[in-house]
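A single protein chain has been omitted; all remaining protein chains appear in their positions.
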Amino acid sequence: MSVLVYTENWDGKFKKLSYELVSYASSVAEMLNMKVIALTIGKADDDELRILGNYGAARIINLVSDRLTVLDNQAYAKVIADYAQKEGSKVIVFSNNMTGKALAPRLSVRLKAGIGSGVSKLPLNLDPFTVYKRAYSGNAFAHVIIRSDIKILTLAQNSFEIIEKPTGAVPETAGIDVDGIPVNTTVTETRKQTGKILLTDADIVVSGGRGMKSPDNWAPLVELASLLNGATACSRPVSDEGWRPHEEHTGQTGKIIAPNLYMAFGISGATQHLAGISSSRFIVAINSDKDAPIFKAAQYGIIGDAMKVLPKLVDAVKKKI
Amino acid sequence: MTKQIVFAVALFLTFAVFFYTVNRLIKFFSFTKPAFPVKDFGKRFRLMMRVAFGQSKIFRRPVIGFFHALVFWGFCVILFGSIEMVIDGLAGTERVLHFLGPVYNFIIASGDIFAIVVAISISIFSIRRNFLHIKRFSGIEMKTRSHIDATISLTLILLLMISLIGMNAGYIGFKTLSGEPAFGIYPFSKFISSNFQASFTAGQYHLLYEICWWSHTLGIFIFANYLPYSKHFHVFMSVPNVFLSRLDPLGKLANMDNITREVRLMLDPNTAFTAASADVPVERFGIKDSDDATWKNYFDSLSCTECGRCTSVCPANITGKKLSPRKVMMDLRARMKEKGPLMIKNGKDFNDNRSLLRNFISEEELWACTTCNACAKECPININQPSLIVDMRRYLVLEEASAPGELKSVFNNIENNGAPWQYPAEDRLNWTRDLGFEVSVFSALPAGGAKPECLFWVGCAGAFDDRYKKVVRAFATILNKLNVSYAVLGKEETCTGDPARRAGNEMLYQMQALQVIEILKGYDIKKIITTCPHCYNIFKNEYPDLGGNYEVINYLQLIDRYIEEGRLKLNRKSLRNVSITFHDPCYLGRANDIYSEPRSIVGSLTDNFVEMKRHKSFALCCGAGGGQMFKEAEKGSKEIFIERTEEALAADANLVATACPFCMTMITDGLKYKNKEEEIKNLDIAELVVRAMEE
Partner (left out) sequence: MKILVCISNVPDTTTKIKFAEGNTSIDTSGIQWVINPWDELSLTRALELKDDALSGVKSVTVAHVGPAGSEPTIRKALAIGADDAVRVNYIAPDAYSVAAQLAEVIKKEGFDIVMCGIESSDFNGSAVGGMISEFLAIPSVSSVSGLKIEDGIPVLTREIDGGRESVKVPVPFVAVVQKGIAKEPRIASMRGIMTARTKPVRLYEPVAAESLTETARFEKPAPRAACKYIDPENPAQLIELLQNEAKVI
């Protein structure tokens, strides 16, 4: 009996979220007195695979087939399900990212396994097996009981910390018998984004308004965004004036975004702007006007001159990273 | 005798051509749709006297307007003489109407003077048109054809006046020289002819008279038949167009009764999913093509002189958008001219795969309109452009479900959460927190207890816009201080439907309106006070069409009355020397003719009231109306709110007073844009009054 964690790889490499995932699976496994098997499909670098062992993976499996080079939901689900059944896994963990959302539901039907999707904590209870997840688009949380024998959990991104737990596991590579597996997905073209992070995709957004006083003051804002790996945005008057490109305008009549962190420099927070950003997980406001409406929507605020605060923030970030 | 026969033939030919033209136009009219019943003849007559004969609207541009008035009055007077010429021509008489005695002399003398006055005015117009660069004479809709048309018309009129003067000079000349009695008095022509007394014989004068007489009458015949094909058709059409004006306030849009039927079906749970659609299939919702337009739209388009005054005051056009109200009217006329003959030939259902929409008027033009009514207010002959623009929007939204994306979101928001923005109804009383006094809510009042006299309708901006919440708080403070008996609806309030209606979504508007009317009925509400001009306009002018009849009071009217009655005393200390200007909201001003109350209130607060250059009925829109508040502006050279803010700054005031939540958003944004928000404040009149109350 084991906990299987599907750690997808990107061109043979893993990311921070992979380690979060293994840490999570490892903690769940501990609760259940089981071992963690980390599974990835598609050739991964050996030293990358070993790192998974640092976070509690007792076994690290790399399945390879030259027929499985792009994500085919049906095929991958079958491969993972078959492997889970072979190993007698009772809990299967995915990330609640695009791949997890693609595969977990198919596995659920294949294995008649209930899903806890987007869980953000360890299971609250083992009997009945109860998980904690976000509901009503963040307006509530639900306690969901999974009654099936096998359980699938998809972990919400950014919700679990990495825990070091070296196991010294040695990666195992194996081929997949692809006969009888339908592989029907054809990828005809791949377009990767180069350079700039798209505003609508960004987890962190650093935004400037009229309080920045002039387009010449934008350099530290752009630098902050780049250091934080975020995108830049602006309020409507700024894009109207041509200080920043039109695509950066967030607000009711511009883009509506919901990043994890929205930092607003010199933005007053008029209704039309807030309409574009109010679903952000965290809003930070820097404004010299203490009555600016944006402070009502923000979790963190600095009452001060954006021009003075920005360089200090840039320095602070540089020191931390 | 031959003269009479020739004349009769000429007259007959003229009538024949004219009747052909009129007949064709009548057929075109038969393709249009009903507009409104023509009643209230007394009111219409007075309107005609004031606007048409009195030329009241043309005087909005006083100097050039005066010259036009002279031309118009000249035409009216000279018409008398022309009628006499026709009688003379047929009967073989000479100045037959002279039997009218002194009256005749007066009219003929006036005509004679007017002839030279008109000639001079026409010459001024020609010089202006050809040598001065007058902005409103150009535009994408002003093609060479229009300029040639104008030149031909001006030339014809000038020739008519010259021939009239020549005719009169010749007449008085030969009568004087031959010693015969002259009928009529010719002050100017006598002056002309007396200068040449020495050079011409009686016979030559008589010849001059004959030549000019024939030139004049034939000129009139040609002119009369040219007019219906020219922009100068307004010579015939303007007076009737004014008589047939829409008599409603400019802020009122016509109700779509075919929509009302559908909406009532939808709201009744018994019929919502089962009733069949209209018994009579609805041909079309809104206007797509010239034959969807009403007879009044078409009449308007025929009367349009292409003067361009409407376009010159259009806030969208002024700031470089594609919209031109003149173009909209010209396009309707042009399209009917194109399609009408095809419909006559091939039947009413003929489809030439072209349409007024898109082939003539683009969606971009239609979506640029702020429904400020400046065009309708400015038009000297009461053409109503906004009703055509909104009817075309209605087609786009109701038939094609087509609207700019942001407006679709507004529609969804109004439908789902009862406000143009995404806020829950639950939060509608948040503005009452920490006011220091209780605001009664209708639903919380004990049954059977005393009923409040009025409903204070807060509106969506008052409930959800952070800046404007301060204004409704201020007004509630005033109501509280004045001990006015009122309550609010709180969470039961829902959008009046105004943004939906102006954007063409008649269905959503009516759904909202019928629901609001039900809620108001439940509390037996008779009197509504509101701060928002859009809510005011819609309750006052448009809800009655759907059965909602209330006494509707705008907060400025209330405050003004209380000040006048001495029941509201204001302390002028802090504002006395502050220089204040007032931005007229379109929906109070032009839409409802409310100009004096805000001025009287501000006047009682400061000694230093200054007007912006364009104020009262000339005020430039803030740019937020017609749905523009919720969407990106159409492509143009400038934003309307910046244009208006610059005008406010030019008035050199310390404070810009507003009386509308949209105007406040626009002006405040404008001041920030211009970096003036520290020195110049934008406050609502309610806030100013509270300030003066508290000291």
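Each chain carries a letter (A and B) given by its place in the written order, and its residues are counted from 1.
As a working rule, a residue touches a chain if its C-beta (ideal position, glycine included) is under 8 Å from a C-beta of that chain, and two chains touch if they have at least 3 such contacts.
Here the structure is a predicted model, which means the values were calculated and not measured.
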Given A:Asn96, A:Ser239 or A:Ser268, the one touching the chain that is not displayed | A:Asn96
Identify the residue among A:Thr69, A:Gln85 or A:Asn158 that touches the chain left out of the display.
-> A:Asn158
Where the unshown chain meets chain B, residue by residue | 259, 262, 266, 272-278, 285, 397-401, 403, 405, 408-409, 411-412, 416-417, 422-426, 507
Touch list for chain A against the chain that is not drawn | 10, 70-74, 77, 96-98, 101-110, 112-118, 128, 130, 133-148, 154, 158, 182, 184-193, 200, 203-204, 228, 260-261, 281-282, 284-285, 295-296, 298-305, 308-309, 312-313, 315-317, 319-320
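By our rule, only the chains that are shown with their structure count from here on.
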Whole-Å gap between the CA centroids of chain A and chain B = 57
Interface with chain A, chain B side, in the complex: residues 406, 421-422, 464-467, 630-632, 639, 665, 669, 672-673
Footprint of chain B on chain A - complex, ascending | 210, 237, 240-241, 252-253, 269-271, 275, 293, 296
